[in-house]
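Only one protein chain is missing from this complex, and each of the others stays in its spot.
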Amino acid sequence: MAKTNKTVVKVDDVTVRFAGDSGDGIQLTGKQFTRTTALIGNELSTFPDFPAEIRAPAGTTYGVSGFQIHFGSHPIYTPGDKVDVLVAMNPAALKVNLKYLKPNAIIIVNVDNFTERNLRLAGYTQNPLEDGSLKGYQVYPVQITELTRKALEELELSQKEKDRCKNFFALGVVYWLYSRPLEPTIEWIQKKFAKRPELAKANILALKAGRNFAESTELFASHYKVEPAKIKPGIYRNITGNEALSLGIIVAGRKAGLDIFVGSYPITPASDILHELSIHKNFGVKTFQAEDEIAAIGAALGASFAGNLGVTATSGPGMALKTEFMNLAVMTELPLVVFDVQRAGPSTGMPTKTEQADLLFAMYGRPGESPVPIVAPRSPSDCFYAAYEAARVAIQFMTPVIVLSDLYLANGAEPWLIPDLETLPPISKNLAQTDEDYLPYQRDPQTLARKWALPGTPGLEHRIGGLEKEENTGNVSYDPDNHEKMVKLRAEKIERVRDILTEPEIDGPDEGELLILSWGSTYGTIVTAVKELRDEGKDVSHYHLRWLNPLPRNLEYYIRNFNNVLIPEVNLGHLSRIIRDRYLVDAIPFNRVKGQPLMVQELKETIDQILAR
Amino acid sequence: MAKTNKTVVKVDDVTVRFAGDSGDGIQLTGKQFTRTTALIGNELSTFPDFPAEIRAPAGTTYGVSGFQIHFGSHPIYTPGDKVDVLVAMNPAALKVNLKYLKPNAIIIVNVDNFTERNLRLAGYTQNPLEDGSLKGYQVYPVQITELTRKALEELELSQKEKDRCKNFFALGVVYWLYSRPLEPTIEWIQKKFAKRPELAKANILALKAGRNFAESTELFASHYKVEPAKIKPGIYRNITGNEALSLGIIVAGRKAGLDIFVGSYPITPASDILHELSIHKNFGVKTFQAEDEIAAIGAALGASFAGNLGVTATSGPGMALKTEFMNLAVMTELPLVVFDVQRAGPSTGMPTKTEQADLLFAMYGRPGESPVPIVAPRSPSDCFYAAYEAARVAIQFMTPVIVLSDLYLANGAEPWLIPDLETLPPISKNLAQTDEDYLPYQRDPQTLARKWALPGTPGLEHRIGGLEKEENTGNVSYDPDNHEKMVKLRAEKIERVRDILTEPEIDGPDEGELLILSWGSTYGTIVTAVKELRDEGKDVSHYHLRWLNPLPRNLEYYIRNFNNVLIPEVNLGHLSRIIRDRYLVDAIPFNRVKGQPLMVQELKETIDQILAR
Amino acid sequence: MATQPSNTIPVKIRKQDFSSDQEVRWCPGCGDYAILATLKRVLPDLGIPREKYVFVSGIGCSSRFPYYMNTYGIHSIHGRAPTIATGIRLANPELSVWIITGDGDGLSIGGNHLIHIMRRNVNVNIILFNNEIYGLTKGQYSPTSPKGQVTKSSPYGSIDNPFNPIKVALASGATFVARTVDRDTKHMAEVFRQAAQHKGVSFVEVYQNCVIFNDGAFREVTDPQEKWEHALYLEHGKPLVFGKEKKKGLKLTGFHLEVVELEDPEQTDGILVHDQFNPDTAYATLLAELTDKPDMPIPLGIFRSIETETYEEAFFRQIEEVKKMKGEGDLKQLMLTGDTWKVD
Partner (left out) sequence: MATQPSNTIPVKIRKQDFSSDQEVRWCPGCGDYAILATLKRVLPDLGIPREKYVFVSGIGCSSRFPYYMNTYGIHSIHGRAPTIATGIRLANPELSVWIITGDGDGLSIGGNHLIHIMRRNVNVNIILFNNEIYGLTKGQYSPTSPKGQVTKSSPYGSIDNPFNPIKVALASGATFVARTVDRDTKHMAEVFRQAAQHKGVSFVEVYQNCVIFNDGAFREVTDPQEKWEHALYLEHGKPLVFGKEKKKGLKLTGFHLEVVELEDPEQTDGILVHDQFNPDTAYATLLAELTDKPDMPIPLGIFRSIETETYEEAFFRQIEEVKKMKGEGDLKQLMLTGDTWKVD
């Protein structure tokens, strides 16, 4: 980003990070910036960085809240590896976020907060604004507090209320810096504070003051312009992964003509699914906060037995607790959708950090032979489709299905072209009818699914349970051959799920030097890296798995077509193990287990190394 | 077994199965036969076949109790695929057990019980003794009830009491048939019924009557002799897998100078471990029957924190429930021994049938990166050593260890040369001392184990938990690099377990056409099959894994040395997956999932087919 | 939506209609048989069609029960029946849901779900077969086994204080709490009937004899001779009297119940009168505690029966309220919530 004198510099894409105390309104500021940016037609992706503590004391490093947005005039798939602009509302925010900055990045700080006390709280012994430690950056110290207060001088508000407006001042500065209009935010403020017009006024004044300050001050020599992207026409909304999972399951219920029964127990980062769904009781959605995760899945399974679609949402520790019930669901062959929003483990681990290390658990984490379909969304909005598909498979194959989302997707957000619901594939239920000769474990010859006989239907009375069942009748059976047969039938049924799934397509040439094979939330990073590499003329293709079980048919074809297969994952190599086992290919694992998404740069370097071999 | 006129025929090995109602004293009869057989120096292996019901109505097929013994003049490793002699005390026992018989097998039936009622209860429409359906066998109908009554005519006992002696009559018959002495049983009876001499007398009379009857009747044209085997000198006892696990852990506790704390919750087929251990409270063994499996492992882990060796024993459904606590054990790095006595699953499955389908669960069945050492005993007596080694690894590496036994080992029994306890490797504890600069997560450079600081020790106060820990200090840390480092350290520590383990040796040539790779309770079947094949001049080697995690170093060497690797398992191919993943070798799975141990014959046929390719 | 099992349709079902085709496989002489037979006898009178019954159990001898009922049923996993039952009731509140559990299943591994379903007042009927032992796993002590009991896992005697299931139910807020015994099928039938008719959660403890592992545990209240001296039959509005000739009564002094001898069984002045509708649980708790005292009679019958809103009523009421407030959900609308913008 070259500098000219108050000129407009065009850039292709930018990453901005707002950071401050939890009380500074950082998330709100970020969301406003996102909204405006979306409205003017940029592509974008965002990620909030919440502190682990609920409300840490002001000024501490562990109380810093952050919000990152990556936007551009071309497709954007990640919230950005590194940051072009950091807005740091206090020393702690600066300290915590320095590591994310690109060389020569812009840092806008609220100097008013660089008091001795705040510096000490942040663990600084010297003022970084003065000790030269920020040499490699463009530092803009702004008296944000002072200037905000001045702008609001005339208003009859308390100091505290005025100070709360300073985030809008900061936002105004950044709006000017990236040539964004104020109107969308002004409108939003007016709506939001409709009942307190003096607050609306204050916030608007602060916003404008920030913009004006940036425009008129000597401080900023130039500002930037990011042209609108070529975006598919339609109606868009911003959506997080957890919102999308919730929406997806609601739509699936409606499409299938089933009530959704959500049995859940709060846990980070899955709780918001329960929160979201419990709002929509007028959509045939029933929510039940259970006493624990065992009860949550138990109630969901009971509801499925009685004719609702049972759903449960959790994360690692909760998944662990559901293990026994998962097996009952496999044995009773009832539909059930299990959202596992992965976080860094094992055990309590780092509840506010992301990871992909539940894949092998989803695959093999049940005593006995217990196959379960697994689907993994690749982006926040893709969670919608993953949830929908999971429900479809659960119902049509009478099976529990695990959806492997993660914290990065759950909290991350991106604009989403709202789909036409008519285009979603239908979901058919295989309900038993009164007049049939119903046998609980008689199977559909195609799918191998048994029929769903709903309590309340005369003539279909039957008993199911966790003991091995006799083929067709479902009676308890200890017969050796029957057991083997049932074990194999249960496995084969899950293989047949493949028949209704769309195979992923390869991105790039069908054959060549290097295939990157991936799953889940690493998608954005990999797509970005591959695109950049291909722009550099490198021979790289990318195949992204959506269903981890069963694996798609065309996967083997592609694997065989490449000299190398690289598998990037945020774990110690889960998909790698599965691929090595299934295809006996010496896949190269690329693993980072830091509670963070993969970085585009790091991945690109690795790929370059492989290609250079 | 050719027939001569009352002559003695020498045979190398024989399989006998006693079968009758639960009330018929079948298990006791089998145990007496076993004891006598051991005393006269045969090699042997036994397996009881309990009915699933506690006490099913007399005469029903599902109430049949069985006891099988395989003995010989050469090493015996399994209770026998198929049976040479069946003693069937009623029609149900005959019906249920016919499928286990070799062609031309001997069937001794108690004809007195082949009443119309009993035939009907067993589901016979015709009397099988009369309808020619037993043509392929040597059927000996004996009026066991009548003859027993007659033998006891003089005694002042109730009819019921007299009838209870009929199992000893049957035993007498079989003793004669296989030229076994009566004395050991007579002595046992005298001791057992010391307080009721009239019962002792009755049982001895019945036993003798049976023997005399067999000797004098025309019925049996010949009888058999099985020469003593060449057995290593020493003191022997018969031991089941569950007894051996219990003993092993008691001895480990003593060797380590630690009390054993057993937190457990009853479940088939693991309950007997709790029962056995709760008897030995004078051996520094504490037992606690918890409210569920979660509490069981929780209490065990708490006890480990406080300085006992925590132990818990369970089976599939219980293992499922322990998942979350396993992860806490991994994170807190405390010693813990977990006995998983596998049974047929998934879910409640077939609780009284065996299976090996928890291996992948033991390996990968925890959310997050959560490595745990896994050891699997290969025979009932080997359970002793497996338990001991598990304790040693748990203590020396400060880690939970899973012992994968199964129902077949748990209930099966074999003679065991009682070892000299001095020869067992020592178990060293790495206790922190008051005067050190203790850091809870500082590691031994060799083993990477942290030190164990026992509550009550002044100066070592510290806090641990499930959140990610900072290296060395153990303080809570959300640092990305620290997390990755800890994830890798935990993994590396388990790899280092390898350093103190003895590598298994290959049985057979170092290289060649076919390597059979196996683990756990299939050992006996495979050894038998391999021995027989090698006797036939076939080129087969066998490598039996003891530790499934970490895998031994020499394994890869052997795998590479053979053209084919066959992996027989009682599951759908768990070890196969692991081996394929690790060594990219196209191992051939041999899987039977029938709730039964593998059969020697079937395995031999498969091997022959592979060799013939 | 009705949140009660409908019992308006007059159906003619007989006892034997409730027998499934599965052979009953409890030990000969097990108390479970009597409970099964009694329940089959009671159900036809409730006026609920057979297809509306769902029996849900955990694991244990007792938990095999659903297999023997020709209704809908789930033989689930150990201790978790209440969770499944809750899901069933909330999926379809027109079903009559029965939970069959044991002292191990319900009070050991399943204790938490049990107290939570009672707290919520979910409209199910819970029948807890209390044999004071783990039957299916062949005889270990349970959370109701008396201290000192020698079992497979307590070879030197159990050291656990037992739960008093009635007290636990009362403290959890159960709105119907009763006890009966396998040998008194008439009493059992009446208790089951009342439980079924109760709106809200019904908790019934049934003393059940395990002939194999704990024979005679309840001899005091089943032995034809002894039982009159030990069984205290609770009847609402009637004085608390017992004994062969009803010549013993319970008197309240402060918070203490004591046994007094009556001259004349008709003269029961001063004897406490049973009040199963007492809204406070303290009274029922006092009765429940009698069981733990060696010299006091053992109450059988209904300890408590009160009516309050059920979980289902509140659950579906709230759904209706939201629908009224927001209208029947419109998917298109929902897709458009939050900030939206149009790109042309």
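Letters are used for the chains, namely A, B and C, taken in the order the chains are written, and counting of residues starts over at 1 for each.
Operating definition for what follows: contacts are C-beta pairs under 8 Å (C-beta built on N, C-alpha and C of every residue); 3 or more make two chains touch, one makes a residue touch a chain.
Fair warning: this is a prediction, and the values are worked out from it, not measured in the lab.
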### Query
Can you list the shown chains that the hidden chain touches?
A, B, C
### Query
Of B:103, B:233, B:426 or B:537, which residue touches the hidden chain?
B:233
### Summary
Sole touch to the unshown chain from B:115, B:475 or B:561: residue B:475
### Query
Which of B:208, B:254 or B:496 sits in contact with the chain that's absent?
B:254
### Summary
Full-complex touch with the removed chain, picking from B:46, B:308 or B:571, is B:308
### Query
Of B:125, B:158 or B:282, which one is in contact with the hidden chain?
B:282
### Summary
Interface residues of chain B toward the undisplayed chain are 35, 38-39, 41, 231-239, 243, 247, 250-251, 254, 259, 261, 263, 280-286, 288, 290-292, 294-308, 310, 324-325, 327-328, 332, 418-419, 421, 454-467, 475-476
### Message
Take the complete complex as the reference. Which residues in chain A touch the chain that isn't displayed?
### Response
53-57, 62, 265-268, 271, 274-275, 278-279, 281, 287, 289, 291-293, 317, 347-348
#### Entry: Contact footprint on chain C, counting only the chain that is left out
108-112, 115-116, 119-121, 143, 147, 156-157, 159-164, 167-168, 170-173, 255-256, 278, 280-283, 285-286, 289, 308, 311, 314-315, 318, 321-322
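Operating definition for what follows: only the chains that are shown with their structure count from here on.
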### Message
Report the inter-centroid distance (CA atoms only) between chain A and chain C in whole Å.
### Response
45
### Query
Of all residues in chain B, which are in touch with two or more distinct other chains?
317, 347-348
### Task
Identify all positions of chain C at which a residue touches two or more other chains, and write them in rising order.
59, 77
